[in-house]
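The complex is shown incomplete by one protein chain, all other protein chains being positioned as in the whole.
This part shows chain A:
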Amino acid sequence: MVNWSELPYDLLVMIAKRVLVMEDFVVFGAVCKSWRSTATKENFDESLPQVSLLMLAADKDNDYREFFSLSKKLKGKCVFQHKNGLPPHTGLDDCEPGYDYVIIDLAVLSANPSLTSDYVLMVSYYGHGSRLAFW
């Protein structure tokens, strides 16, 4: 019986580079340690268009958002907890006591959140004058 986890590294890289859908690439990297070693950002073609995840409206009682993965034919329902990514939706209210709302001019992510959970969200918003907030 052959052992697919023992494929030479350069061959695994060639295979990894041909897994083009983000969701499949994540699965590829979770199979075993040797496959994981090749499922790196460098081996994923970020320039290819990906079907965006559709974020569903927030449920007031929860601090997580649910996503639909359209590329999995509308079947994949995903949970994205804020501890792994999105800030709690109460964040801006907390910084601006007494304000019912803030106006967000610009939101910038330091990295593509679909590829890593290690990124910073910067928001330029207007409350009492213009402000910047980071998470």
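Note that in this section a contact is a pair of C-beta atoms (placed from the backbone, for glycine too) under 8 Å apart; a residue touches a chain by one contact, two chains touch by 3 or more; residues count from 1.
Rule of thumb we're sticking to: contacts and distances are computed from a predicted model.
Not shown: a single chain whose UniProt protein name, out of "Geranylgeranyl transferase type-2 subunit alpha", "SKP1-like protein", "Exosome complex component RRP45" or "Ubiquinone biosynthesis monooxygenase COQ6, mitochondrial", is "SKP1-like protein".
Across the interface with the omitted chain, chain A contributes residues 1-5, 7-8, 10-11, 14-16, 18-24, 26-33, 35-36, 53, 66-67, 69, 72, 75-81, 84, 117.
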